[in-house]
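Written below as structure tokens is the structure these notes are about.
Then we have subunit A:
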Amino acid sequence: MTKAEKQAEEIREISGSDPWKCMKCGKCSASCPSYDEMDIKPHQFVSYILQDNVEALAQSRSLWKCLSCFACVERCPRDVQPGRLVDAARQLVVRQRGQDYLKADEIPELLDPELPQQLLVSAFRRYRR
Partner candidate 1 sequence: MSIANESFRPKIVAFCCNWCSYAGADLAGSSRLSYPADVKIIRVPCSCRVNPMFILRAFERGADGVILCGCHPGDCHYTTGNYYTRRRMTLLFSMLDFLGVENGRTRVEWVSAAEGVKFSATMNEFVETIRALGPNVRLGDLRCRS
Partner candidate 2 sequence: MKYSYYPGCTLKNKAKDLDTCARASAQALGVELEELSDWQCCGGVYPLGSDEIATKLSSVRALAQAKEKGQALVTLCSACHHVIKRVNDDMKHVEDVRDKANRYLQLPEPYAGETQVLHFLEVLRDQVGFDTIREKVVKPFTGVKIGAYYGCLLLRPGKIMAFDDPENPKLMEDFIRAIGGEPVLYPYRNECCGGYSSLKEKELAGSMSKTILRNAEGFGAQMLITACPLCQYNLNQAPVDLPVHYFTELLAEALGVKEEVQGH
């Protein structure tokens, strides 16, 4: 098993999603509110995993644009639920140290007086180890 295959396998395991069930209908991409921000679109995520192309996913902007709104999870007619694959890929990246999307020193300038604690907590959890 090559490293790429191993990583793809790991993503499938972490996500608990079965990309082979995908019938490429695109309902995930049609539902995604951050679609325009993403370089790799939700339905492409599934294909990338099937092709063991984890390297591209790890470099992808899409990891940080997914909002975990679960629209694709709810609507996927094939139970593939691409949102879970996106999150698994994100986990794979943030678990490697130094890959955090959010650095602690950036925080002060991002704050505003109204900002709820929930936002900081959520962003921290999603964006860094």
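The definition used in the following text is that contacts are C-beta pairs under 8 Å (C-beta built on N, C-alpha and C of every residue); 3 or more make two chains touch, one makes a residue touch a chain; residues count from 1.
Selection rule, in plain terms: all candidates are chains of the complex that A comes from, given by their letters.
Bear in mind that the values here come from a model prediction, so they are computed numbers and not experimental data.
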{"item": "Complex partner of subunit A (touching, any copy) among 1 or 2", "value": "2"}
{"item": "Complex interface listing, subunit A residues touching candidate 2", "value": "13-16, 33-34, 37, 64-65, 67-71, 73-74, 83-84, 87-88, 91, 101-102, 110, 114-127"}
